[in-house]
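Shown next, in structure tokens, is the structure this report addresses.
All protein chains but one are shown at their positions in the complex.
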Amino acid sequence: MLIVLLILLPLICAGLIVFNPKGQAKYIATGATLVSVVIGAIALIQFDFSQAALDQMVVKAPWVPALGLELSLAVDSVSLLLIALTVLLGPICVIGSFTAVKHDVKTYYAWLLVLQSAMIGVFAARDLVLFYICFEFTLIPMYILISLYGSANRKKAATKFFLYTFTGSVIALAGFVYVVWFHASLEGNSWTFDLAALGESARMMEPAQQGWILLALLSGFAVKVPLFPVHTWLPLAHTEAPTAGSVILAGVLLKLGTYGIYKFALPYAPEAVVEYAPLIGVLSVVGIVYAGLICWVQTDVKKLVAYSSVSHLGFCVLGLVAINSVGVAGSVMYMISHGFSTGALFLMIGMMYERYHTRSMREVGGLGSTMPVWSSFMVFFVMASVGLPGLNGFVSEIMCLMGTFQSYGWTGEGGAHPGGTLGVLGPWFAFFAGTGMIVAAMYLLIMTGKMVWGKYREPEGHHEHDELPTDLNAREIGLLIPLAAGCLIFGLYPKPLLNAIEAPVNETVAYYEGLVPVPELEAGMTTVANEGDHDTEHGEGDH
Amino acid sequence: MAEKLASLWPEITLFIATCIVMVVGLSPSAAVRRTCGLISGVALAAAGILAIGTADQAKGLMPGLLPYAKAVIAFVGVLLTMLLTGVVDRFEEEAIEKGSAGFDPLRSTRGEFFAFFLFSMTGLMLCASADSLIWLFLALELTSLPTYVMVAMSSPRQKAKEAAVKYFFLGALGAAVFLYGFALLYGGTGSVHLAEIQTAIAAQAAEGSINPIALTGLVIALLGIAFKIAAVPMHFYAADVYQGAASPVAAMLAFVPKTAGFITIILLCAAVGWNHGPMGDQLPEIVRVTLWVMAALTMIVGNVLAWLQSSVKRMLAYSSVAHSGYMLVGVIAGPGDAFTSSGVAAVLFYLLAYGIMNTGAFAVVSALETRQAARTDTGELVHDEADDINAFRGLCRHNPVLGWSMVLCALSLLGFPLTLGFFGKLPLFTAGIDAGEIPLVVVLGINSAIAAFYYLRLVALPLFEHPGDEAEAYVESPNHGRRVVGVVAAGGVLVLTVLASPLMDAAFDASADAPLPVAESEPPGEQTASLD
Amino acid sequence: MPDLVVSTLAQADFPEVMHAITLYHYLLVSAVMFCLGLIGFVTRRNLIIMFLCTELMFQAAGIALIAFGRFYLDYTGQVFVIFVLTVAAAEAALALALVVLLFRRKESLDGTAWAVLKG
Partner (left out) sequence: MLTDVMNSLPMLTLAAADGAKGSGPLIESWAAAPGWVLLIPLLPLLAAVLNVGCAIAGVKTKLPAVITIVSLAAAFVLTALAYLSFSGETRIVTGWSWFDLSWGDGPGQSMKADFGFYIDNLSLLWMLFVTGLATLIATYASEYMEHDVGQGYNRFFFAFALFVFSMSCLVLGDNLLMLYLGWEGVGLCSYLLIGYFYKKPEAVAAAKKAFIVNRIGDLGLAIGVFLTFVHFGTLEYAELFSSEQLAGYIDAVKAGNAGDVPLMAQLIPVFLMIGAFGKSAQFPLYVWLPDAMEGPTPVSALIHAATMVTAGVYLIARFYPVFLVSEWALPVVAWIGAFTAFLAATIGMAQFDIKRIMAYSTVSQLGYMFAGLALLSSTGGVFHVLTHAFFKALLFLCCGAVMHGFAGQLDLRKLSGLWSQPGWRVVSVGMLIGCINLAGVPFTAGYFSKDMILAEAFVTQGPGYGLIGWLLLLTAGMTAYYTFRVFFRVFVGPVRYEPGDDDHGSSDHDHEHDQSDAHGHDGHAHTDHAQHPFHPHPPRLAINGVLATLSVLAVLAAGLYFVTPENKGWVGSMLKDSTAAQVYFDGESDHPTRAGLFLIDGDAHHRDHAHADDHADHGEHAAHGSFLGFDPHKVMYYVSAIVGAIGIGFAAWAHGPRGAVSGFLGDRTEAATSRMDAVARSFGPIPKWAEHKWYVDEFYHFLFRAPLWVLSHIFHAIDKLLVDGLVNLIGYVPRAFGRLAQPGQSGVLHGYALSMAGGVAVILLVVMMVAG
């Protein structure tokens, strides 16, 4: 019931906003999102984490029985955590827009709330069509937010965003329907869109079928992630979106893609994932380095962070296709932590933009002296984004990389490689992805160097904002503190999160048992060649 | 005879109303004249109710089809009636009201206009009731012939005449083609009765091969009927005619002949049966290939051409072409033992969805007109319709009702989730995949995406732009029926998603009489051939 | 197409008397008429002649119907033709009305003169 409430409350409040005077819109929206946070907290408390892999808080209602559709909502720990992230970002986006949004405020807050409902719906849906509907429906509010409240090039950006992701997901729908049909044909023509039931059937598909399904699903989700080379909509959309839009886009919407891969591609097409993981891995790694290097030459700070999202999400996908517990858990952690750090970066850039009306690092910079509070937070979140240990980025990044490293044909001989897992990526993937850490340090520090450090620069004709002080005000600091606290807490004490997602992740990984081919022992890779006489001695030496 | 009549009460009702309207339209009293639209609407509503009421009397090849099809036709017909009000007589009535002209029964066309409309609707309903090729031919012609006239009289502008010319002559060509196909079909089976054709073809199939003349006739008939549904290769007229005709008439053209065409195609295919082919689960290969090629080309050609248009009516016309392509996928898929696997049911449901959303879109188009009336070269006054897409700029700002109606209808046409369009398209996906037509479903998916490109303009321009000079030149038409239709349609695409299930059940019942394929659920492994 | 007809004829068991002029011949005539109509429709510019060409096509179908009716020894084909003629008459009326209307507008019956709407 809590989940239903979480979905309905923003919708109802969006309706209230429409029918109430303009001035009240932001307060209604604030109230709605804050209450959502409380509900989310209650849901977290009520959730039985000892059964984290099970769907809990199940709500089912008939919907379109003719099609086999159900209004089926439930959460496992991964879904619940992502919902928690969504509701947490809710009030931050709303309150963060108080001074930024000047026109059409009712439309703005109403759609922001609708967007929140849709996102929660995506994570909570346990019916494929319901998932798809929510997944697609996130496009509309985002489309409107970018189109109406973005900057100069907003319409092109919004259209590209909409069409790109819509095109991908229509093909994904075909894949979904194929899975549903396959299930129906297995189960005596009983059509259902129930996720759990579908997964079991889907895994019985032939590898070739799974390959096509994977391709279809990826065309929907990879665009959303976005994975190289289908990422080009993102920098545009991010740059043009209003601050709250960017925060939600980076914080949650991109995660719909990785969540989709985690929730559908991995369990539905395991054999195909094993087969194509190297390819996906290569794309991820190329994306990490490629987007990272592109960040380097950006002068638009928002575009830089946008490209950094492309780079970062590469780690996330890499962890997923590592298909071992560390990698997948790292990836889930990445979904959450990226929401905090990159969301915060976008928020901060928005705060700067409100004051200077430019995003160009050529025009504005050296804010350390005039905006010390802003600068301190900036450095903090940059460090979180760089993956500094002790902050959230590190936990997820190192796990993704470690999962990738582990995911290799490690053959344990004589007790060697107990920490390895079977997989198809391996050290080289980890190494090249790891260079992304260096590149990340490069571009983020260059950004910090220009924005925070150095001599103060302001755009021509700059004058003080009439509502906002030079540095952050209490409202803005209040927005950043929860995010900073999240970064710090998840960085220093990620254990509760890890424990929570352990069971569902292990369940997903369990689908892959026996699927990954055990390679022949390669001379030179695991043991120095020249076995022979020494071998026995070595064996003895081990005891 | 009486038994047969029992199922024809809706048509009879409409026919009687037609006669009444013709007479009433000539009345010197303006108040009485004005009841034409009302009478038509009431008659259509009554016909719809009667259709449901006489459901158990239904006869023919697919008796289940009758009540559903007629009810849908009646419902959309009511919407169309509201749109059509005021198309032909607005200036005439205004002049009479101002006293600048007297009522001249010889020049008044109001009665005829509604009469033609009702004739057409009658023909449409008769299509559904048809049990023989003769009946089918007559019903199709009854549907089409009045629409030719309606196009011509819908607007005093030259382009309406041009549209009428093209529509009429090409329509005659199409009619000749399908008539020739009917003749061959009769020749190949020895009967014009659909039921007997069905038996004959089943017998021929059992003997090994279906008479090639029958198959050729069927293919030619389908190609001829492609004109009615505006499918490739008979789609050329569509854009010109829709653009030339007044929007309410264009709305009607997008629904009425298309429905007639699809009902005919379904009936013909049902007569042939979906139990041929190597697996015994599809149409005879030659028919399937015909429809396949038609479907794929129709979707693609419709969408790519729609993309290029800046005229909303042309865009909607080409999109109507594309929608025919989508529905053909359902026809190819054929019936199934559940709604999800029944392509026929999907088509029938889609017809309803399409009727509502497309009428809604045209309603918004027809509700906008130029602020200043202009004179045509023949001296008649006319408020031109908003045709250029820029007329819709910022519509949500200066006319939220119309603007949002347009946005919702466009989203629904685009097949966006949570609208009726999505629920219409989803069964096409499921049925197509169930029938193993995966390449076609992929084409369908890609085309849905292409469609997004141009429908999105209909969403973006009203929603995000500020009305420029061009848009300022347009105001809402004084005929508020059109606004109502827009709102009803926009509401419908949202509200009916909640009621989708009963409607889908009804559509499934309507398709239930189509001959089921022999082996419905074959082992999945063997279906993979099409995937590999 | 002729192959198909021949094979059909081979299957059919029809009376010896028809050997002289067979169904095949009627169908051939019908097909030729249909094609002539089609060609005429495409090539002629005068609207009235174009309409007449469609009539030709209608009648081609009529011949086929009657031939088949005779072949099956029932009246259905002829009944169908009666209806076709009726409809054709209605269409003719419509066509003439339209032609008159158009002629009034443009003083021309050239079909190609009406080409404003395009794209």
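Residue numbering begins at 1 within each chain, and the chains themselves are lettered A, B and C in the order written.
Criterion: a residue touches a chain if its C-beta (ideal position, glycine included) is under 8 Å from a C-beta of that chain, and two chains touch if they have at least 3 such contacts.
Here the structure is a predicted model, which is why all the values come from computation and not from measurement.
Chemist: Which visible chains touch the chain that is not shown?
Modeler: A, B, C
Chemist: Among B:C36, B:V177 or B:A435, which one is in touch with the chain left out?
Modeler: Result: among the candidates, B:V177 touches the missing chain.
Chemist: Out of A:A329, A:M361, A:M378 or A:L480, which touches the unshown chain?
Modeler: Answer from the full complex: A:A329 touches the omitted chain.
Chemist: By the contact criterion defined above, which parts of chain B meet the unshown chain? Give residue numbers in ascending order.
Modeler: Missing-chain contacts on chain B: residues 165-166, 169-170, 173-174, 177, 219-220, 223, 227, 232-234, 236-237, 239-240, 285-286, 288-290, 293-294, 300-301, 303-305, 307-308, 450, 453.
Chemist: Residue by residue, what part of chain A touches the chain that was omitted?
Modeler: Within chain A, the residues touching the omitted chain are 163-164, 228-233, 290, 293-294, 296-298, 324-326, 329, 366, 368-369, 376, 379, 383, 388-390, 394-395, 398-399, 401-402, 405-406, 408, 410, 413, 415-420, 427, 430-431, 434-435, 437-438, 441-442, 445-446, 449, 452-455, 492-495, 498-499, 502, 506, 509, 524-528, 530, 534-535, 537-538, 541-543.
Chemist: In terms of residues, what is the contact footprint of the unshown chain on chain C?
Modeler: 38, 41-43, 45, 50, 111-112, 114-119
FYI, only the chains that are shown with their structure count from here on.
Chemist: Based on the touch definition given at the start, go ahead and assign the chain network to line, ring, star, complete or other.
Modeler: line
Chemist: What is the distance in Å between the mean C-alpha positions of chain B and chain C?
Modeler: The separation of the two C-alpha centroids amounts to 27 Å.
Chemist: Taking the mean of the CA coordinates per chain, how far is chain A from chain C in Å?
Modeler: Each chain's C-alpha centroid was found; their separation is 66 Å.
Chemist: What positions in chain C touch 2 or more of the other chains?
Modeler: If we look for residues of chain C contacting two or more partner chains, we find none.
Chemist: Scan chain B for residues touching two or more other chains and write them down.
Modeler: Correct list: empty.
Chemist: Where on chain B does chain A make contact in their complex?
Modeler: Checking each residue of chain B against chain A gives 337-341, 411, 416-418, 422-423, 426-427, 429-430, 433-434, 438, 441-442, 444-446, 448-449, 452-453, 456, 460, 463-464, 500-502, 504-505, 508, 520-525, 527-528, 531-532.
Chemist: Please give the residue numbers of chain C that touch chain B in the complex, ascending.
Modeler: 1, 4-5, 7-8, 11, 27, 30, 34, 37-38, 41, 47, 50-51, 54, 57-58, 60-62, 64-65, 67-68, 71-72, 76-77, 79-80, 83-84, 87, 90-91, 94-95, 97-98, 101-102, 105, 111, 114-119
Chemist: For the complex, give me every residue of chain B touching chain C.
Modeler: Answer in residue numbers: 133-134, 137-138, 141, 145, 148-149, 152, 158-159, 161-166, 168-169, 172-173, 175-177, 179-180, 182-184, 186-188, 190-192, 211-213, 216, 239-240, 243-244, 308-309, 311, 314, 378.
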